[in-house]
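All protein chains but one are shown in place.
== chain A ==
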Amino acid sequence: GRCYLYMKTIERAPFPRRLWERVLLNKNYEKALEEIDENLIYWPRFIRHKCKQRFTKITQYLIRIRKLTLKRQRKIVPLRRKIERREKRREEKALIAAQLDNAIEKELLERLKQDTYGDIYNFPIHAFDKALQQQEAESESESDAEKEEEEDEDTDKREFVEAESDESDLSDFEDMDKLETSSEEEREEEEVKKQTSHSKSKGKTPLKGPARRKRRYIEIEYEEETEPTTKTKAA
């Protein structure tokens, strides 16, 4: 970017085409300043000063432009409103069509069927369940008696859970109490219940069971604010 000096004289005011007179300034900053001085020789001091100030500013921003173009620059891409709206709408519809929860569940169940999980989960068939149930009903502790049948089934299946419980971090899942009352709650509740209640009673982790239980209780602390007693000045 080269700089020019433009001058205007009042004699030429009626001729707009010839009004401005142009002088190419030197590339060198100091020499250009001297040229400005030469050309504006009979002009008032103030105007010369201001002109030189303007020239300084221009050269500085030209330098900055040159530096910036060398660095990485952000490419600004305009958004197209129509397209954006269209994409948004399509995304919403795709989301509804996807039915993600169902798809994931199906996939997980399929993987279970295809035995990718190996021996971790054992779901015995119904006859086996009932037989086990009977066995347990005879030899279980009182806690079991309270619960429903389904509970017992699950506990058999859930023996594995105890081993995991150490590793997985389900530490803030609901209390045992809640578990005992309702095991077959709907998914929509969005709470994963860990059913370790029974396995504990079987003595799998004798120490950890009750200790865990204690830890699981939700502590509700009530904080009461006591208003500062106003001091009454003794008269």
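Everything that follows uses one rule, which is that contacts are C-beta pairs under 8 Å (C-beta built on N, C-alpha and C of every residue); 3 or more make two chains touch, one makes a residue touch a chain; residues count from 1.
The rule is short, and it goes like this: contacts and distances are computed from a predicted model.
**Student:** What protein name does the UniProt record of the undisplayed chain give, "HBAD protein", "LSM2-LSM8 complex subunit LSM8", "Electron transfer flavoprotein subunit beta" or "Ribosome production factor 1"?
**Tutor:** "Ribosome production factor 1"
**Student:** Among A:Leu24, A:Ile47, A:Ile65 or A:Ile104, single out the residue that touches the unshown chain.
**Tutor:** A:Ile104
**Student:** Which residues does chain A use to touch the chain missing from this display?
**Tutor:** These residues of chain A touch the chain that is not shown: 72, 83, 87-88, 90-91, 93-95, 97-98, 100-101, 103-105, 107-109, 111-112, 117-118, 120-121, 123, 153-154, 157, 164, 167-172, 183-184, 187, 190-194.
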